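Dropping a structure here in structure tokens format, bear with me for questions.
Removed from the display is one protein chain of the complex; every other protein chain stays in position.
So, chain A:
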Amino acid sequence: MTQDVEMADQALPSKSLSSPDPSVLPHLKEIASLIETGAYAREVRRISRAVRLTMVLRKKLKASSLGAFLNYVLVPGSDVHSRLSSFLPKEDEHDMEVDSAPSGTPAPVKHPLPELEIYCYLLVLIFLIDQKKYDEAKACSSASIARLKTVNRRTVDVLASRLYFYYSLCYELTGDLAEIRGNLLALHRIATLRRDELGQETLLNLLLRNYLHYNLYDQAEKLRSKAPHFEAHSNQQAIFHTIPFCRYLFYLGKIRTIQLEYTDAKESLLQAARKAPQAALGFRVQCNKWAIIVRLLLGEIPERTVFMQKGMEKALRPYFELTNAVRIGDLELFRNVAEKFSSTFGSDRTNNLIVRLRHNVIRTGLRNISISYSRISLTDVAKKLRLDSPNPVADAESIVSKAIRDGAIDATLDHANGWMVSKETGDIYSTNEPQIAFNSRIAFCLNMHNEAVRALRFPPNSHKEKESAEKRRERQQQEQELAQHIAEEDDDDF
């Protein structure tokens, strides 16, 4: 949503002043040379840097500068060149001539590198998406995917993974995600065969997203459980891996929630929310919403601080009221909240989960009753729970007996007198409870320790080049850029 606003702002100036921004073209040329050296030296690092720099330029891209850049990098008149320039708006013809004159003469490379060619595709695609020319974007992305299938170079992987992403994005924006599912699956297979890890991660995420878009949880789970896992990278420091991993965790959490594996779901969702970059607000809000529901379903009550996180108060408001209703155990209030925010829950697609919560509301209410009264008649239980059914006492009786069986409350029923007798809570330290709690905490600490030790492993060759001050600065900067980047991407999803 935020992005739409931004784009509306920027659409105006691009029309009014059509002269090429002088600063963009040299930057693009710089990036091109970066890709070139990266391709020759087989250094993926440089290419990733080029992609990051492009994201910074994204907002300044114009048809004119793009046209000039295409002329500079690709051979004018070649297949690719004519195809790509056909996607650019024609009105800037005049400017293009001006720009192409100087760059056409040197004719830098006769046969452009595949990396550069792919990069041009990426650039044009991003431009088209930003200009909301989705049909052209779709054509362009399909052409680029067809070209990608014939290139097998590890240096292309970074560019390719971005292309996959935008390929899926432009189909999602036009609402035809189902169309490309087969293609994505084929690409995922190719990426797996080529050991293109980044591509695999990106494509797996896109596929999961694709399935979940249509609520195909079954298929998503089957794919996820059979696809090569990338938990193995979870400790890699490279931010390029953590972002796909965050998304993966989020999708995983969603799948598990639907399949009632709440404990695992909670773990993935909380981890996703924690690992996501600070700037990715939309993504974190979404993670938090799901995490709150899962915790409620588990019978936990999320702390107030969860709802008071910066920038999230408003978005989490409905969930806050929901939590409140569950905490009090008031069915009436719960029903009202669910009704009041049903449109929000509908658009978050959490409606069905909220229906499941009803049962937890009853449980909490029952627990409160069982704590407050040592003996209470079933009629009163039914009244307090506000069960609206033709036969409240019988319902209350069976609900209580189920709660006793499930261990939610410690009580017994007396059918003859029609009351519920709460058992006195004995000394908890005489049971195994403290031991169990202690054990789970120790396990958590040990696990954390192991994870930390594992994370200490360094990527290959890192011992050879020490991180200089400049490099560190660069790394921090790129992390920030990326964080911003994912934030933008997520804003248009949610």
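What we mean here is this: a residue touches a chain if its C-beta (ideal position, glycine included) is under 8 Å from a C-beta of that chain, and two chains touch if they have at least 3 such contacts; residues count from 1.
The rule is simple: contacts and distances are computed from a predicted model.
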Per UniProt record, name of the chain withheld from view ["PCI domain-containing protein", "Cytochrome c oxidase subunit 3", "Nucleic acid-binding OB-fold" or "GST C-terminal domain-containing protein"]: "PCI domain-containing protein"
Absent-chain contact - pick from A:Asp79, A:Asp135, A:Asp218 or A:Glu332: A:Asp218
Contact with the hidden chain (one of A:Asn152, A:Ser372 or A:Asn391): A:Asn391
Given A:Ser23, A:Thr37 or A:Gln259, the one touching the chain that is not displayed: A:Gln259
Selected from A:Gly175, A:Gly311, A:Gly346 or A:Pro434 as touching the chain missing from the view: A:Gly346
Hidden partner chain, residues of chain A it touches: 215-218, 258-261, 346, 352, 355-356, 358-359, 362, 387, 389-391, 394-395, 397-405, 411-416
